[in-house]
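With one protein chain withheld, the remaining protein chains of the complex are depicted in position.
Let's turn to chain A:
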Amino acid sequence: MVTSITSFGRSGLYDWMVQRVTAVVLLAYTIFMIGYLLFNSDMDYMQWKSLFECTSMRIFTLLALLSMAAHAWIGLWSVTTDYIKPTGLRFVVQSGCGLLTFIYVVWGIQILWSV
């Protein structure tokens, strides 16, 4: 067995399942958003604001945000382990990806609850 301490769940199966489940969440969110925008083509700012003031929408958006963070981390971890062979450089790039993901999550939460 190949061990790796930097992967998301440290198990291939766990990472694989997380990536599949988060993909389904992101698909559902994308379909909802496209549908909402198509059926409300004459939408104004107040309607857009009231959509995100709704608790269920905040839960759905936060779920999509966290799903994207987990999905992106697993994907970028795969890409970096494929293409960046020097361990030090790979660790730096992975840390950068992790930090950026964390910033996006906190920033996203802040935006979501400031509506």
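Side notes on the structure shown:
In this section, contacts are C-beta pairs under 8 Å (C-beta built on N, C-alpha and C of every residue); 3 or more make two chains touch, one makes a residue touch a chain; residues count from 1.
Quick note on the criterion: contacts and distances are computed from a predicted model.
UniProt records the chain missing from this view under the protein name "Succinate dehydrogenase iron-sulfur subunit", selected from "Putative phosphonates utilization ATP-binding protein PhnK", "Branched-chain amino acid ABC transporter permease", "Methylamine utilisation protein MauE domain-containing protein" or "Succinate dehydrogenase iron-sulfur subunit". For the options A:4, A:30 or A:47, the residue in contact with the chain missing from this view is A:4. Counting the whole complex, the residues of chain A in touch with the unshown chain are 1-4, 7, 10-13, 15-17, 77-78, 81-83.
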